[in-house]
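A single protein chain has been removed from this complex, and every other one stays in its place.
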Amino acid sequence: MSLSNLFDGINAPFLAAGLVLYISAVISGEWYFKAPGERVRFRVLVAAASAGSIGILSSGNWLLFVFFLEILTLSLWSMISMKEPRAALVYLLSQLAAAGLILVGTAGVYAHTGSLAIGPVPEPWRVFFMAGFGIKAAFPLLHFWLPEAHGKAPSPASALLSGFAVKTGILGLIRAFPEPFAPLVLIGTVMAFFGAFMAVFPRDIKRVLAYSTMSHLGFMTAAVGAGSGEIAAAYAFSHAMIKGNLFISAGIVEKTFGTRDIFALRGSGRLHFAAVAALTAGAFFAAGLPGTASYLLKNSVISSLGHTAPWWQPFMLTAAGMMAAGYLLNITAPLFFRDNSKNGTPKHEEGGNIIFAVLSVTILLLVIAADSFFPSILHAFRVDTGFTPASDKLEAFIASAAAGLIILLARLRLKGIPEQGLPDIKICLSMDEGPLYAFNRVSGCCHPGRLNTFVFVALVFLVLLMLTL
Amino acid sequence: MTLVLAIVVPLVAAFLIPVFHLARKTLPVSLIGIMGLISLSASMAAAYAGWFSPEVSLLGGWAPEIGIVLVADRLSSAFLLITGIGSGAALACALEKFGGGPWRFYAIFFLLLGSMNGILLTGDLFNLFVFYEIFSVAAYLLVAFSMSWQALEAGLKYLVLGTIGALFILLGTAFTFMATGILNMALLSEALVSVPRETLTAISACLVLGLTIKTGAFPVHFWLPDAHSSAQTAVSALLSGVLVKVSIYALMRVCFLFFLETNGTVFLAITVIGSLSALGGHLMALRQDDIKRLLAYSTVAQIGYILIGVGCASAAGAAAAVFHSFNHMLMKMGLFIAAGNVSDEKGTREICKLTGLWKEKPFWVLGFTVLSAAIVGIPPLNGFMSKWFIILSSAGAGTVIPALVIAAGTVISAAYYLRVLSAFVSPGESDQEDPFKSSPRKVRSKIVSLTIVGSFAMFCLALGIMAFSPFSREYFSSIGRTAVDVGAYVGLVTGR
Partner (left out) sequence: MITLSYVTSVIIFCIGLYTIMARRNLFKTVLGLALMESAILLIIVSSGYIPGGVPPIEPFMGPAVNPLPHAFTLTAIVIGASDIALALAFIIKLQRHYRSVDLDRIRGLRG
């Protein structure tokens, strides 16, 4: 364990992200928590979490890495349980399982090589690291805890969770798989698409953001699998800033209007512009529009896959990137353009402090700075930071069109979805959806019939089909 | 000589107490305290002697082939330390709770202490059985001491299963004697190499089955939750913290000496039993509503962890098992004392009724929290490190499934300990109750018990951090090396 580890090429973006996020979490926590006792507790927990984070970044062996991961987990668990003890329990148990798996893998590596040092993992033990860090980084099927924890935590804690805690999984993957590793690309691709697709449905702003995090983690995982850990680290930094902003401003919106439901928030931008503006600005950067860091980084990830990857992987990633614009539009557009007079005005509680909205925008400014800062780093490792090569332009266009179509169809079909949870797949599909309906009948044995599992099974079948072709 | 004293002094105390009782009806607490101190210092002296220079004493001057030998090496010393600390704490709690009144209790307690030291020090298989039976009879009596119907039933259950276990040990001893004609454990470890395979299988099956029943591992654990939950607080703590460890010592000693080179299947069986115990214990604990039964099933699971360490059949595994035994003694004794005191004052052991304690007794809850975090394996407490060592040695032995079981156990135990803790911190009934109805029962403050819980919690933290330093790790791995070094043990006893 040495502090010099903090500043090496891969840890530095994580360290920077951690610094900004912890400071902004403390500041926004001061405003978010009203009771003095809660404030003190939150401060102590942030201190513990930041100590854990510094430990994670500076540890030189896997045992200490897990040791500090658990300290981070515990402090975040305590933060979440300030608001939602049940979601916190799910979070804690899943993270303990992850740490246990990594410990078993570490023990195996030690038995194999006689060293605990952080580094590439030999073959038979990779599966434990994949599973352990997979829970941390919310691989599909292992992601069950993420929407719960991110959606229900107090907003400053959500920012830390989404900004830093899940990134420790990516950091671990970068360390354990420095060489290109095809299964990770596959998982990352599926995850990016699945997360983006799931983010279309929820009405809870923070749940949308949680699935969005999953989608972005998919991009990072794909980058790790392609062997370009530097891009994943840079992506992690940029995403940490964006999600820090989004979750904190979602907290501001929640505190100001007393709800996170998009339907209830219709037209709220007209009532209290400052509260909503921060969220919208964050969404603008997260959507990956040209000129932002996430645009640049998404493209670097896609181009880092190189020509060895099958054609549909960049295609799916591009589609997932485009869907980000769709689901973020989904949660921001109603704030300004829908009239809410039918439902009555949303509960409007004064106290949305503009200073904090500004604070979260300053985080964004850092992202813009990163936009001009990271290309130089990226240039050192990657050649192309522009849009996808000319020959792929058509493909990118098709992908975006497909993404738009999927979102449009899904929204139309699921207009009357219930408040909580996702509908049964049988309600959503009818005979006129031909292929999807047939697929549901065929795959009915593999999933319990809920929409999210159906989508996942469909994706897996699609990927298997692609692999066999 | 120190070795003989470690056994004789507690036995003398056990016989003196009834004599003193004839003179005075109620014994002064200080008298029993002093007796306890003398007995414990005798066992600590044996531990000290055995740790720094392995010691043998031939009883009556007979050669090891004929007579009984007492041996103290680092493994015995480590367990002497565990039992010493544990029984000291239990005695202090009992003295605080009962005072000098129940002289029979203290007589049985000292009998137990003497027989435990006997098990830990003896080098003779039949003598081990004899001490084991004294130990067991004393334990049955302690479990049933309160004479409530639960305690009697638990005591009877323990007695029947314990006697079956003892009979299997006796059968194994008989087979061993028939096959080789000797009973000295050191000489047996050499002689068993030339014993036919089938005989060896019968011997190992009997001994391992008997010792497993005594340990309370999963498939034959039925007596343990009843006995540990029905007894009084101090006895529960003693049972879970100390008595189980003595059985584990006997298992380790017998298996390492006899079967390390002759019958590797034994260790595979121990690993399987350990994994089953860990999973089964945790899953059963998850379903309990009674806080003491929950802790007792957690003990079953922790025994599983220790057995996984033993089953690695390596120095690292043995060291991890001893380290976890020590940690489990600290954690589970503290937990039982805290849970017992808290539920005595609330008048119930139902977890869902133990509410509002955070406001009433913050120190107890704090101690319970730290200790349960330690037993779940939260860094930087000792449970994390001992689990890590067991996982490490299990992976080193080439088996991953036990390591995965331990990882899964962490998750399950976190779930059920959190359930207890969330009950503790949730607002209690007294918050809503009207002030006239509630009549706070005057309960004597349990300052000694609280100090013990607090110091055990501090000890857990200190051990967790110390385990990182190579210096203290060297101490523990030396225990493991002693445990598997059969040649050194034989050389020590025979003088070759």
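The first chain written gets the first letter, and so on, giving A and B; residue counts start at 1 in each chain.
What we mean here is this: a contact is a pair of C-beta atoms (placed from the backbone, for glycine too) under 8 Å apart; a residue touches a chain by one contact, two chains touch by 3 or more.
Please read these numbers as outputs of a predicted model, since none were measured by experiment.
Taking every chain of the complex into account, the omitted one touches B. For the chain missing from the display, the contacting residue among B:37, B:160 or B:462 is B:160, taking the whole complex into account. Interface note: of B:31, B:45 or B:171, the residue touching the hidden chain in the full complex is B:171.
Residue-wise, the contact with the chain that is not shown comes from B:141, picked out of B:82, B:141 or B:408.
In the complete complex, the residue from B:16, B:31, B:45 or B:152 that touches the missing chain is B:152. Think of the hidden chain as still there; on chain B it touches residues 126, 129-130, 133, 137, 140-141, 144, 147, 149-150, 152-157, 159-160, 163-164, 166-167, 170-171, 174, 177-178, 222, 225-226, 230, 284, 293.
In this section, only the chains that are shown with their structure count from here on.
Residues 376, 378-380, 384, 387-388, 391-392, 394-396, 398, 400, 403-404, 406-408, 410-411, 414-415, 418, 422 of chain B are the ones touching chain A in the complex.
By the touch rule above, chain A contacts chain B in their complex via residues 63, 67-68, 70-71, 74, 85, 89, 92-93, 96-97, 99-101, 103-104, 107-108, 110-111.
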